[in-house]
Structure formats: C-alpha cells, structure tokens
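The complex is shown incomplete by one protein chain, all other protein chains being positioned as in the whole.
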Amino acid sequence: MKKLMMKGNEAIAEAAIRAGCRLYFGYPITPQSEIAEYMSRRLPEVGGTFLQTESEVATVNMVYGAACTGKRVMTSTSSPGFSLMQEGISYIAGAELPCVFVNVVRGGPGLGDIQPAQSDYFQATKGGGHGDYRLLVLAPSTLQEAIELTMLAFDLADKYRNPALILADGMIGQMMEPVELPPMRDLSTLPDHSSWALTGAEGRAPRKVTSFNIDPYGLEEMNKRYQEKYRRVEREEQRWEEYKTENAEYLLVGYGTMGRILKSVADRLEEEGLAVGVFRPISLWPFPDRRLKELSEKVRFVFTVEMSSGQMVEDVRLAVDGRIPVHFYGRMGGVVPTPEEVIRAFKKLL
Amino acid sequence: MAYHGIVIAGFGGQGVMLMGQIIAEAAVIEGKHSTWLPSYGPEMRGGTANCTVVVDERPVASPVIDSPTEVIAMNYPSMVKFGGRLQSGGILFVNSSVVDRDIERDDIEIIKVPVNEIAEEVGNPRVSNMVMLGAFVEVTGIVGTEAVKEALKHKLTGSKSALLELNFEAVRRGAEFVRRR
Partner (left out) sequence: MEVRVAFSGPKSLSGKEFTYCPGCHHGIIHRLVAEVIDELGIQEKTIMVAPVGCSVFAYEFFDVDGTVAPHGRALAVATGMKRALPDRVVFTYQGDGDLAAIGTAETVHAANRGEKLTTIFVNNAVYGMTGGQMAPTTLLGQKTTTTPYGRRAENDGYPIHMSEILSTMRGVAYLERVTVSTPQDIRNAKKAIKKAFLAQIKNIGFGLVEVLSTCPTNWGMTPVEAQQWLLENMTKEFPPKLFIDRVGD
C-alpha cells in the first residue's frame, strides 16, 4: 500500500472515519483544531455529520446523546477543553456508553501554553471527573500507531461499553510522517448495540440508559458491575512496546512522544557500549504493570522520562514495588526533552 | 551519511514549512523514512517559523534533534539561533539576499544563496524558497530532483498546479547556482 505524508491530527481524523465514525462534535482549540477542520471537510463527503459546538461542555453532552443511540461518535480537544468535559465523561462512564475522545495535550495548568506536554496523565488515567470510573487510555508515539490506536479505541469502547481516550500531545498532532491508511470499515460490520441503545421503543418495552440510582445499595451494585469490567480490562488489555530490552541492564520508561525519543536515547547509549532498553506503555490505563514488574527483576534501575513533573512515574513505582530504584527526569510547560539532555540526566545516575 | 536532522527557519511567509514538507515527502517517495515537525502557534503570525525534518534509512525514532546536520536560515535571527547549534562539519545554507553578516564558525560549510534575486529572475519573488530547496538538494543529495518534483506535484494541486513549472524552474535555478559556484 502507498505511504502518505500526513499530519498527525489529520491522520487521527481519517482513521476515525475509516473506523466507521460518522458523527463528530467539537470546539476548536490549538494544537488539535485540524481534527475538527478535517472532519468538517470529510464527513459531509461520506454522509456523516460534523458539528462545531458552542463549548466543550456542550460537546461532551452531544457525544453522550449520540452514544446513547449506539452510533460511533467522537470528539477531540486539548487540555483546557478536556477539563471542561470531565463532568460529561463521568456521566458517560456511569451510563456505560461507548465513544472516543482525543486529547492532544498541551502545557498547563490553566491557560498554560500550546506546546506538547504530558501533564494530563493523572486526569486521563485516574478518572478526571467525579466517581469511581476509568477511561480506556491509549497513547500513540508515531502517526501510524495513532491511526491504529484510534481504530482500536472504537473497538474497545464498543467491546467494553466504555469511553476510550487517545492521549496524544501537540507534537503527535502537528508533525507529519509517512503512514499507511487501513481500508474503510464496512458500516454493516459494526457491533450490534440493539440490545441496549436508545432508538425509540417501537416493538419493544421502553428502556433507560443512565448513571443514576437514588438507592445507595442499587448504586453500589452498579459500581460493582463497573469494577468487574475494569478488572477484566486490566487482565486483557495491557499493551506496551519493548525496545532492546532483551539483555538490557537499565530500563528507560516513557510513553507517547517521549517513548519514541527514548529509543534514540537507547540507540546512542548502545553506541557507547551501554545496554539500555526502552519500555513504552501503549495502554496507559490499564497500565501494563505485569510486564514492567517482570522486566524490573532483570535490570539495575528504571529511569522514567516524562513531559511533566512526574505523573506516570507513580504507576511505574507501583509496578516496580521497591525492588529497584526508579529515577525520574521531566520537563514541564511544553518543553520537549531532547535525546542529548536525557542522556546527560541518565549518565548522572551511573 | 544516512541520517540527516535538518532545521529550516525564517520569517512566517517565507515558505519554510513547505520546503521542509517537500524534503520529507521526497524522502518517503524514495523509500526512506522521514518526519516533519513544525513550530506552531500564534507567535508565527508575522514572526518566525521553523521546522525540523529528519531523514533516515531506518524508521525515525526521535523527531526532536539536538544538533542539526544541516540548517537552512532564511533570515538573520534564524542563522544566529540555529547556525550556532549546527554539528561540527555540518552545512549552513544562508539566504544571502537578506543576511549580510557572517556567523563566526570555521568548523562548518557555509553556502550562501541569493534566493530573492534568483527568484526575481525566474519571474516570481515568492518562489525564493524553491530556489533554496534546489540549492539544498544539489549540495546535500539527500533526495533526488525527480522525487522533489513528485513531492511538489502532491503539494501544488488544483488551481495551484498552474504554478508547478515556475516552481520546478526555481528549484532548477537554485541547483544551477550552487553547481556554478
């Protein structure tokens, strides 16, 4: 198949369309507005609907409404917009509705800036809104992977009836690299949601989809059901990539953009005779802790690098559980660490 | 050298983003791997713009680079900012139509191209970026002219395709200038 140069935001948008998504609601925000712009051009061509909303609060609730009907639906935003969506996401998780979110993260907190960052990890993986819930969180590090994970996000959302999130950053959104696009999903092969979707009660008893239960025992039962689902996801959906971990003495851990930069770091350190491997979590929730635990038994220390003050490193520490030292290096505010500075930080630990 | 980390910088509107995209796309056309990473945001309105292109035989790990192997500086601030970071032995391409000062380094090769004058000769001052592209491709050989033409065809479509010949000519004249040098 022919390789195309595509911008990350556009690759994600096209992947969603190829996954069978025909409904997009969104509000512009840098550095991901190209997703909305692409959808505004493309969706009408394939008989879909693009709607620019009045706010992210409206957006998330439009997604909620569309997801109630069982149709594939998505939105995309960047950090401040994703914060505004948290209330609605909590409702969606509680109502167990499949849909896909994309957060192209930028520097925070507050208005922050528009440069690539990884400082929304806690919000993404620990449940950014109220209540005990989880999002399925996938973090691409290349544009090809962004395409594959966007398609996977729709499938996982459907499979678990749970909102899924692509956690990218401004670099993934703005950069271009060659990609291969998968074929268009035949819409007639999309999962059947007729057992629960709200479509009008013609020929059947009316049904309800809510996150609401005024009876605490009833609500506890609902929560137990969510938790059972989350345990199943933790068992079955851990994803990661390993690079040169075979005989590694040291392990670098990073996700997304940082994960790919760490590969350059490992390459250069190898040239200097150091055996350094990279562990790159692809699913951030569920965090791939089982494999990381195994690897931590074989190396001298773990070095986690993030574009944040250190968020994922807490999950790394939980997985490593004190067996070996877990070190951290991070840049904040939208500064992307270069391979050279990571190498310098790493060497200080030797 | 199989690996190239290139920084292209100038004022917004000088076409530095397009230059980078053409190099990255031409590399892919030739079966190589590449990434194109832009600076972005409102500061680019009338301000400075730059992009980083990595070309490699292997899949590109980091699209972020420390010290470029080549720098194209379309204005003076860009030459100062990125010329200083150039690897020892690297090549600095300078738009000598607007930059009349020199950078104080003797461990790099400097190629000066009066792109505005050449573009005027070609008949359109707006193709000065393509003149520089022609010079760059000729000196570095990172990608071939045919692939550049192919990439240009992908970029200039619809009503813009009328400008293809003009752009090809600008690339050709840029290459010719450095060959004659």
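Should a chain be cited, it is by its letter among A and B, assigned in written order, with residues numbered from 1 in that chain.
Methods note: a contact is a pair of C-beta atoms (placed from the backbone, for glycine too) under 8 Å apart; a residue touches a chain by one contact, two chains touch by 3 or more.
Given the structure is predicted, the values throughout are model-derived calculations rather than measurements.
Touching the chain that is not shown, out of A:27, A:91 or A:285: A:27 (per the contact rule at the top).
Remark: the omitted chain is touched by one listed residue; of A:51, A:149, A:248 or A:292 this is A:51. Where subunit A meets the chain that is not shown, the touching residues are 27-30, 33, 36-37, 40-41, 44, 49-52, 54-57, 80, 110-111.
The definition used in the following text is that only the chains that are shown with their structure count from here on.
Remark: subunit B residues 21, 24-25, 28, 33-38, 40-41, 59-67, 154 touch subunit A in the complex. Touching subunit B in their complex are the following residues of subunit A: 3, 5, 30-31, 113-115, 142, 170-171, 174-178, 260-261, 263-265, 267, 336-341.
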